[in-house]
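Complex shown without one protein chain; remaining protein chains in place.
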Amino acid sequence: MSNINLYQQWGITLDLALEAHELLRGATGQEIPGVKEDKENYPYATVTTITILSPEGAKIMQKPIGRYITIEAAELRIPDPESQRQLSDLLNQKLQPLLPKDDQSNLLLIGLGNWNATPDALGPRVISQCVITRHLYKYAPEALTPGMRSVCALTPGVLGITGIETAEIIRGVVEKIQPTAMIVIDALAAKSVDRIGSTIQIADTGISPGSGVGNQRIGINQETMGIPVIAIGIPTVVHAAIIIEEAILKLFQSMKMYEGLHPPIINEIINEVLAPFSGNLTVTPKEIDSMINNLAQLLAQGINQALHPNVNPSQFNMYLQ
Amino acid sequence: MSNINLYQQWGITLDLALEAHELLRGATGQEIPGVKEDKENYPYATVTTITILSPEGAKIMQKPIGRYITIEAAELRIPDPESQRQLSDLLNQKLQPLLPKDDQSNLLLIGLGNWNATPDALGPRVISQCVITRHLYKYAPEALTPGMRSVCALTPGVLGITGIETAEIIRGVVEKIQPTAMIVIDALAAKSVDRIGSTIQIADTGISPGSGVGNQRIGINQETMGIPVIAIGIPTVVHAAIIIEEAILKLFQSMKMYEGLHPPIINEIINEVLAPFSGNLTVTPKEIDSMINNLAQLLAQGINQALHPNVNPSQFNMYLQ
Amino acid sequence: MSNINLYQQWGITLDLALEAHELLRGATGQEIPGVKEDKENYPYATVTTITILSPEGAKIMQKPIGRYITIEAAELRIPDPESQRQLSDLLNQKLQPLLPKDDQSNLLLIGLGNWNATPDALGPRVISQCVITRHLYKYAPEALTPGMRSVCALTPGVLGITGIETAEIIRGVVEKIQPTAMIVIDALAAKSVDRIGSTIQIADTGISPGSGVGNQRIGINQETMGIPVIAIGIPTVVHAAIIIEEAILKLFQSMKMYEGLHPPIINEIINEVLAPFSGNLTVTPKEIDSMINNLAQLLAQGINQALHPNVNPSQFNMYLQ
Partner (left out) sequence: MSNINLYQQWGITLDLALEAHELLRGATGQEIPGVKEDKENYPYATVTTITILSPEGAKIMQKPIGRYITIEAAELRIPDPESQRQLSDLLNQKLQPLLPKDDQSNLLLIGLGNWNATPDALGPRVISQCVITRHLYKYAPEALTPGMRSVCALTPGVLGITGIETAEIIRGVVEKIQPTAMIVIDALAAKSVDRIGSTIQIADTGISPGSGVGNQRIGINQETMGIPVIAIGIPTVVHAAIIIEEAILKLFQSMKMYEGLHPPIINEIINEVLAPFSGNLTVTPKEIDSMINNLAQLLAQGINQALHPNVNPSQFNMYLQ
């Protein structure tokens, strides 16, 4: 129904490749050239890997060539210990193959986002639960558990508070400490509220300009950083303009009107209802604070396992602040 | 157009008496029996006082008998020092007459809300900038500036974190320390996004059950507390269900359809778009964190002036933590 | 060597009954009438139970009649998972017999202390990791795991910030919600730096006036609250005056001077060195922030197990914020 370009007037990008692909394939499920989709089913989750193979596919999807692995599980929102364990194991399983093989390499973790704006706080909250070891390698190697990798981390804050683009801070640190690769954790915006807190996206293409709840201005990826960048994100918001559009389109559908069209009236109404904030309003669940705490813990568990695969997870707690 | 009862199915109350009154008066501007409205214009603001005079008015408005003073100013969102000063002076001017005349009385300030969920953090952030003196009266009166009143404060957290209703905590403290009156600060939900951060409501009826972003279960008012309770609130969110309803009604209006009716299709669409969260989704601006910081500072300035009217505001900073 | 009354001029009480008993018994190890001491050895810890049996013993010890259980373990400072597990099990084992037998009873947890002053933040940090269930009993019993007890919690802040004595807040809440018993967690002051972070004291006598890092003005105990109060504390500081006194006494001992005496010169020197802060200076380790995080986690684990003994600890995480 909708065309992916329509979101651009609101400064909205579709962070989830899965949603972009769904949208473009439309009701007919047409194939998008240069884009491959594979699905795997697990007891607790569905894993969909979307691979953008060609510049043509990248242009249509408005996402760079690369792999986008999506773990979908409604159980992500329910902190039941057994499903949580299975889901962090699954994250570990999907993340590990993307990491440098050499376990002597140093990895840099980045928690993007604003600590003080709850829906945007996912990145920093994940980082606070990750096992950091680089300083131990340097100053106290006897304190390490055998098998641990060298990992360091940064939460660069946001441009409006520091006056410095996060990409500038990150690039500066990368040039100084020369990590082998980077994992960036960020809160995303989804197109549909049922994806909030129930979807994890792992992308080996890093962070594209305009993406995330914070709308990163400058990309954080192989091009800008010079090293592989893996992005891990979970949607915590939907843009308000999108849910109004979705509601109106559903109304048209139920009234059997305007099929296939997207009349200007929709934009006029969005503008009126959301004035004076327009594209700067987001929709988020009331329980977002506890939801993000659970998700941060799950992501951190999966990341710790993937970074230190030869270490018993019971040892991780000892290294946390 | 809409009927005030329609919000109830989503567990939504209209926190702003001004919005409830507008809605009920409808397009024709009909008078609501037992409800009086007065407007005053200031350079930076409009002040509307809605007085509910009779049980009939209370029933229609679904709000208790009492006074609801609304300060509306788009400048509330812009931290320009001159307008900020005029607006906190205006808050002081409207709040003072509601306070106990006896300046020997002790006042209790309550910051309702969850520190960790940004749109709900207004109450606690205001309290952290209020001048607290009750312990100085007791232990170090020489540290007081002459003219200061005895003021104490509490931020009772939320039921989901403490396991205790905030009203239970507050009532227990009120019975112990016997304040003469209470001021409760809370984040509100508005019906229209242009009221977010641009409207202050002062109500001498306290907090009604179901109100605020946190949906207080038990009221905090003269009935439950035994002392006068003044509620001060600013809207920081709009319920997602309401903006979808507003968009659809505007569509109907523009298409000259279904005037005066509210077809079931609207609720079906709201349910579909907001599943599985339904009534638990809120719309808030991206810059909510810095917006709430500015508003908290402005409210605290006005409250400090109203509580200690004979003290030069330059002295307040000395007492802040 | 020293007399317990000498600390009073600095406003210092000995929070640890173990230290008070050691001090009074002196080098000769004389028995203190009305005070019994029992020691148990465990692989990771020594547990000493001091029971004050009579008013005479209470007067000499300057502590109320009751039981003081001290767990001493240097491993408390090392977050090794195996010893941490054994130590939280030991805490559970010693705490459970002090709790009400009736598992239908409601327990209130209090985290005393100031979130923002790191050495005094132990209480609040413990509470944030405790399983709170009272609201689930009331509103969502199906969300409870069978065997869970009703538990609620409060972190009342400090007098200097709220203007309200913590005992007033707690008493008010106790009268409202009528818990069967209370557990209060607080940071303590020790006499010797090697007890910092290596000692847990469980006392069935609650919190005495003047105790803890925050020097509680009003006691929190059966007398003031009307219900049993169990106090759990870990020393995080030593008063600066005490370490100067200890150093000077060791000097005298090594120079074989002034044995058994406590000359006025000691107080003069303490006053000079600590001016202008005198009794308001504390000694604490640089790594106090991470130390308190580890200790808070260990205490919370032990408390959760003791409160919900029939629940598998793997279920607790689901209930944490």
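Going by the order they are written in, the chains are A, B and C; count residues from 1 in each one.
Here is the rule we go by: a residue touches a chain if its C-beta (ideal position, glycine included) is under 8 Å from a C-beta of that chain, and two chains touch if they have at least 3 such contacts.
Keep in mind that this is a model prediction, so the values were computed, not measured.
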Of the chains that are displayed, which are in contact with the missing one across the whole complex? A, B, C
Of C:98, C:144, C:227 or C:248, the residue that touches the missing chain is C:248
Given the contact definition stated above, which residue among A:55, A:172, A:226 or A:309 touches the chain not shown here? A:172
Which residue among C:54, C:96, C:178 or C:280 touches the omitted chain? C:280
Have a look at B:40, B:56, B:80 or B:223 and name the one touching the chain we're not showing. B:80
Identify the residue among B:96, B:271 or B:290 that touches the chain left out of the display. B:290
Contacts of chain C with the absent chain, listed as residue ranges: 114, 116-119, 160, 193-194, 196, 213, 240, 243-244, 246-248, 250-251, 254-255, 265, 268-270, 272-277, 280-290
Considering the whole complex rather than only what is displayed, give the residues of chain B touching the chain that is not shown. 79-81, 84, 289-290, 293, 297, 314-315, 317-318, 320-321
Absent-chain interface as seen on chain A, which is shown: 132-136, 150-155, 157, 159-164, 168-169, 171-177, 321
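The definition used in the following text is that only the chains that are shown with their structure count from here on.
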Quick one: do these chains touch in a line, a ring, a star, all-to-all (complete), or other? complete
Any idea if chain B and chain C meet via the same residues, over half in common, or different ones? same
Skim through the chains and flag the pair connected by the most C-beta pairs in contact. A-B
If you average the CA atoms of chain A and of chain C, how far apart do the two points sit, in angstrom? 43
Between chain B and chain C, what is the gap in Å from one C-alpha centre to the other? 40
Chain C: which residues touch two or more other chains? 321
